[in-house]
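In what follows, a single structure is set out as structure tokens and then discussed.
Only a single protein chain was left out; the remaining protein chains are all shown in position.
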Amino acid sequence: MSSSFGKIFRLTTFGESHGKAIGGIIDGVPANFEINVEEVQAELDKRKPGQSSIVTQRKESDTVEFLSGIFDGKTTGAPIGFIIPNENQKSKDYDHLKDVYRPSHADFTYAKKYGNRDYRGGGRSSARETASRVVGGAIAKQLLASKGIDITAYVDQVGSVKLSGEKDVNEIENNIVRCPNAEVAKKMIALIQKTKKSGDTIGGSIVCEINHVPPGLGEPVFDKLHAELGKAMLSINAVKGFEYGSGFDCITMNGSEHNDIFNEDGSTKTNHSGGIQGGISNGMPITMRIAFKPVATIMMEQETINSQDELVKLQGKGRHDPCVVPRAVVIVEAMAAMVALDMMMRDSAVDI
Amino acid sequence: MSSSFGKIFRLTTFGESHGKAIGGIIDGVPANFEINVEEVQAELDKRKPGQSSIVTQRKESDTVEFLSGIFDGKTTGAPIGFIIPNENQKSKDYDHLKDVYRPSHADFTYAKKYGNRDYRGGGRSSARETASRVVGGAIAKQLLASKGIDITAYVDQVGSVKLSGEKDVNEIENNIVRCPNAEVAKKMIALIQKTKKSGDTIGGSIVCEINHVPPGLGEPVFDKLHAELGKAMLSINAVKGFEYGSGFDCITMNGSEHNDIFNEDGSTKTNHSGGIQGGISNGMPITMRIAFKPVATIMMEQETINSQDELVKLQGKGRHDPCVVPRAVVIVEAMAAMVALDMMMRDSAVDI
Amino acid sequence: MSSSFGKIFRLTTFGESHGKAIGGIIDGVPANFEINVEEVQAELDKRKPGQSSIVTQRKESDTVEFLSGIFDGKTTGAPIGFIIPNENQKSKDYDHLKDVYRPSHADFTYAKKYGNRDYRGGGRSSARETASRVVGGAIAKQLLASKGIDITAYVDQVGSVKLSGEKDVNEIENNIVRCPNAEVAKKMIALIQKTKKSGDTIGGSIVCEINHVPPGLGEPVFDKLHAELGKAMLSINAVKGFEYGSGFDCITMNGSEHNDIFNEDGSTKTNHSGGIQGGISNGMPITMRIAFKPVATIMMEQETINSQDELVKLQGKGRHDPCVVPRAVVIVEAMAAMVALDMMMRDSAVDI
Partner (left out) sequence: MSSSFGKIFRLTTFGESHGKAIGGIIDGVPANFEINVEEVQAELDKRKPGQSSIVTQRKESDTVEFLSGIFDGKTTGAPIGFIIPNENQKSKDYDHLKDVYRPSHADFTYAKKYGNRDYRGGGRSSARETASRVVGGAIAKQLLASKGIDITAYVDQVGSVKLSGEKDVNEIENNIVRCPNAEVAKKMIALIQKTKKSGDTIGGSIVCEINHVPPGLGEPVFDKLHAELGKAMLSINAVKGFEYGSGFDCITMNGSEHNDIFNEDGSTKTNHSGGIQGGISNGMPITMRIAFKPVATIMMEQETINSQDELVKLQGKGRHDPCVVPRAVVIVEAMAAMVALDMMMRDSAVDI
């Protein structure tokens, strides 16, 4: 019941980190759209493990294979089925976890919910599932681009190192932490490397912007544009908070400073609204910020319990990310793209 | 397409602030449950205008009338239809807005989306719609209470006045701002009164806790418990941000300090997880915080544009809230209740 | 969970035959469409009791009152809420049923499902609920008409009196049984009157045609156009069967006679396909036939059981239809209209 996302442009996923493959089905794709498969793979490459020194050193090619819905390079209108084979399954890495609940992981909650546990890499709770989201998002992005809409996300903060100074979106893919300022990027990378060395992990945040959305996108009441974006982002592993526009800073503001005053062309002088008013886009850039917690698996010894409710010592093993945000940038973009496209489709539905 | 909330326990609403009535239909209600109608009305009274000196002075009794689904005081299992008549419609208060887009309101975006505009009180974008949510939430709360689950929300911050010192939940309904500390409440009330006097408005935040949820509630992947809560809260008028557990503070934390270490009984020493791991409850209190922007309607003159894209001056009129959080507390609880109950139902669905 | 119909053009209903009112919410209505409210009421009048000598003599005006979503005669894009007050509630008529399960009614099954029973007129199982469908259908019809699509249903058979001879759609509303042939209508009416006199009831069938649907409407696989139409019709009280095009007659046919051979313009020489191939419209008239069982309430004494599983005698009382098809014609049209419109909206959704 929880493996589908979107109402019209709809991604359904399956797969655990240590099964044969993960994959998904994308329904609601318009016919006759030329899919750039290389670009889809390039997006996956931004998420894949082993891409740099500051991410997990697990090696996995994450190659997507399309099984249906594309004929002669174009969509047919039928659902697009795809798989991403699992290659580098060191299940042995997880043998020591068979009976132990890792602190702040989903081990305990899955065991309570399902009465069983796939301890190999977290099973369905593994962030590996997000690779399927990147495939869906990559196709959504291509469809949005054909309508002039683009999406950019970047790392805004790692620990206490926050983006400041100039912001150059062209810089984002020039550094391994995906920060739009080269100087700040260096500091972020240094902090991650230092954290990794100490066997610890660190939190961070990502900013995402959706640009060139015309006014009028979104639904009033329950399915407000930012409510759908919020759900999408909060569904990504390790996310703890979501804000758009002024976000939590609005708490200490007065209406007279928070209100976005119009220019004559309908744009606004400020963008505290984050491009959304009453749940509907106003034509300004849609801006949001997402908080990611430090990865729960640390290379330090921790006290925890096992399935017999006994206190045990746990020493982290395996290959894990010291900070998730560099690899999460493309996932954030994917979720934003799927929401934007799905909302466009809901919007055009009533336009018979 | 956007007027329904929940998958199994499902509220569908209708109504504008200046039509004959607002109302809704609650589907998915178990049969033979004794509804306390007075308690439902008491919840509505916590949201109603005119209840104190720090909220809008509009007078409206907000009396709910049930039309179906309840027979001899008990639910029948059929959908519960209800209406709340609109009583105090000073549509004339809005005549000056007929052609003007108020800054940071939904006037502009609705006009662009629908090509028309119900300028009388904001039409469907009016927060009056949330009264229907309070009815749904009040019934959800009673069902949850029968399972031992309770929900408490309170005002955590108004402008720069933040809750500190002792927190006494019994104090919440003892002061008009709904803060669980009497001393802090006084400061919050003073700030709202001062702000109101100056014709301005101010932001604030609400904390909500769901208590006594057993481990195992929630869905993995897209419908994580906190993702559904986030969407629910972000769908409330004026909300700009949502966080749970450590929230945005997690950004600067290391894994070694953020991880919640287990006690032998499965509880945890800290609750940075906010009662949720991997999208599923772990038995600890579920905690979240929601940011509300300052009300956009201020009693000061502002520059804005009209539907002919001409710059005009706008002077706020009518009866508006200087700060929404005192009245929003019960709305936050309602949304939390509907999410928790719906997730319980989704959970029990597969248990054939 | 079961009170909503349609995915985008979506009707949600509430109400029992003996509560204060029945009603519904129509979501997914395009903005700025001029609703002809009189026409909606005229459709309701075709369903209402007491309209002729061959239907139930219960008197109820069935007046619809719109509460939202329409402003200055036009839709706003917001959901349309409406109620139809219950007027003529002779609950006493049902006192003798308080404890008795009527044969072939929903009394027994509702009692088993819900553990309770609203014996007054059948509660939620009453066909009175279909009045809300007629409201939704009437609005759908007006929207379809603006696209050149029209829907016509008529009584095709009553007992063994089957429509034959010439078929004149203009004749349908000229006779109280709603048969498109005046001569056959007389025989049908005579049969119903004779049946009524004997205290018995009789079955019948309705044919429905949707005309001027362009090729391409419908979804492949699970939501085939005829599958959605079938579900819609089978959800009407008393329906026992649904067929489209050649229907059950196809069983004895060979492919060489069943295949619809194309004309050069894409139309077909025959229409065994009923206007649908592979679940998608082909531009020919969409034709279907629906079987209605004889009303279960008869004015004869029957043996039955009560809630203590004791055999008791039951004598039918109250005011009931001897044959449902004359009043069901407009319900069939309403369901067909809602399906066609919803499918059009689903179709246009992907057309961003």
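In order of appearance the chains are A, B and C, and numbering begins at 1 in each one.
As a convention for this text, a contact is a pair of C-beta atoms (placed from the backbone, for glycine too) under 8 Å apart; a residue touches a chain by one contact, two chains touch by 3 or more.
From a predicted model like this one, the values you see are computed outputs, not experimental measurements.
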| item | value |
| --- | --- |
| Residue touching the undisplayed chain, where the options are C:70, C:144 or C:202 | C:202 |
| Positions on chain A contacted by the hidden chain, ascending | 1-4, 8, 10, 12-16, 19-25, 27-28, 31-32, 65, 67-69, 71, 74, 76-81, 83, 113-116, 118, 123-124 |
| Chain C residues touching the omitted chain (full complex) | 1-5, 7, 13, 101, 103-106, 108-110, 112-113, 124-125, 129, 157, 159-160, 195, 200-205, 214-224, 226-228, 230-232, 234-235, 237, 240-248, 250-256, 258-266, 268, 272-274, 276-283, 291-298, 300, 302-305, 309-311, 346-347, 349-350 |
| On chain B, residues whose C-beta touches the chain left out of the figure | 8-9, 28-30, 77-78, 143, 147, 220, 341, 344-346, 348-352 |
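To be clear about the criterion, only the chains that are shown with their structure count from here on.
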| item | value |
| --- | --- |
| Same-site or different-site touching of chain A by its copy chain B, using the half cut | same |
| Mean-CA-position distance for chain C and chain A (Å) | 47 |
| Rounded Å distance between chain B and chain C, as computed from the means of their C-alpha atoms | 39 |
| Interchain centroid distance [CA atoms averaged], chain A/chain B, Å | 27 |
| Junction residues of chain A, two or more chains touched | 220, 346, 349-350 |
